[in-house]
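Let's turn to chain A:
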Amino acid sequence: MWQVIGRLAATFAFVASAQAARAQDVRIGALFAMSGTQATFGELMSSGAQLAVDHANADRVLKGKLSMLVEDTQGTPQNGVIAINKLVNVESVPFVLSSYSGVAKAIAPIAARAKVVAVNGGGVGPDLAELGPYFWNVIPLANFEVRAFVPYVVKQRNLKRIALLYVDDPLGNGIRKEFEAALPGAGGELVAALSVPVATQQFAGVAARIREARPDLVYIASYGAQQVAAIKQLRDNGVTQTLASYGAFSNPEILALPEAKGALFTTQLVDTDGGDAVTKRFVADYKAKHGKAANVYTINYYNIVRVFVLLAAELQKQGKPVTGENLLAQRSATRSFDLVGAKVSFEANGTVNAPIQINEIGAGGVAKAVAVVATK
Partner candidate 1 sequence: MLLLQLLVNGLQTGALYALTAAGFSLIFGTTRVFHLAHGSAFVIAAYVFYSLAARAGAHWSLALLGAAAAAVLFGVLLDRVVYAPIRRHEGSFFTLFIASLGSAIVVQNVVGIAFGRSVVTVSTPLSRSAEVLPGVFVAPLAGVAIGCALVCFWLLQHFLGTTQRGVALRALAENAQLVRAYGLHPARLSTLAFALGSLLVVPAAALTVATSGANPAMGNHVMLISLAATIVGGVGSLRGAACAGLLLGMAENLALWRLEPQWSEAVTFVVLLGFILVRPTGFFGRAHAH
Partner candidate 2 sequence: MSTVPVEPPLRVRGLRKAFGGLRVTDDVSFDLAAGIVTTLVGPNGAGKTTLFNQITGELAPDGGSIALHGQALLGLAPWQVARRGVARSFQDLRLFGQMTAHDNLLTAMEPATGLWQPGGAARQERRERVAQLLEATGLAAQAQARAVDLSYAQRKFLSLARVMASRARLWLLDEPASGLDRGSYERFVALVRGAVRGGVTVCLIEHNLDIVADLSDRVLFLDRGRLLAEGTPQAVMGDPALAAIYFGERAA
């Protein structure tokens, strides 16, 4: 809050300088965790989004220049609300990129009230599907990931007793609900569900509780630095079972952990080897610019910006202003989008559906797909 108050005031200070733009120019906003314990993710997401902005400007798809205003949320709802207020009320952007389930839930009503489209490509809390017409998701939510994951581990891997360590926020609570719903039907059992506060870094006691429950698999529903600490300390404190998580394990810091070897995690299926032009260009340019392969979050945020560019270009062609309301109408009118990795169509509630792939972290921190599960 200390810094929050500061940010409340500070973020509004750029207004004066930022307004001297040409009338045709288009601006969108982005809410990323650029500092704090979640900064690694902000980096990944913004690099993807920025590449899409650069591509759009290079291709002159839009009349005028596209620019993206990045606001730092540190992944917390509080900072997210301050940032969305600025983007909506002061900057008047029609379209905002959102990340983190907690942030998404907090900002959605504000965006909806102002008829601004907010799109999530990172948070996977299942209730993100229910945030109203102005909130879209391009990432399959955790319910898809959990529902794909549970039958796989129970049936294919014969890991029936699952212990859940989850962060006490909308994401963690959402995932817990999914496990409670999905496990009994698949023949599994939730033998322990332990929640930890967002800031906790101590897991020795939690490890003892988990061991006591004698699970076959430990699912960690958290993110960022906390997940890194949890993996290391669970292993340090005698938890030898398979570890698992959702897409957050694709964090390079986790892949690099020796303790994470053998862990399973789900991601949406992204086919970067696909032959379509959009994917090829993204893969090549991203590698050229950042010197490493893109991660699923990078791709999602590239795709969000790309969805915006496609919709806005169409609106401009029709002579309509690029407002949140028109963007929403145009999305409903568009059957599908050519995005990196796939041709994607939105469901009526603003979510997308994609096959889920299950990855295993192998030697040297390389994740390799071990199964693909179609979801419906």
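Just so we're on the same page, contacts are C-beta pairs under 8 Å (C-beta built on N, C-alpha and C of every residue); 3 or more make two chains touch, one makes a residue touch a chain; residues count from 1.
For anyone wondering why these and not others, all candidates are chains of the complex that A comes from, given by their letters.
Everything quoted here is computed from the prediction, not taken from an experiment.
Asks: My understanding is that every option belongs to the complex but just one is in contact with chain A. Which one, out of 1 or 2?
Replies: For chain A, the touching partner among the candidates is 1.
Asks: Quick one: in the complex, what on chain A touches candidate 1?
Replies: Residue list for chain A touching candidate 1: 35-37, 39-40, 168, 194-197, 199-209, 211-212, 224-225, 228-229, 232-233, 235-238.
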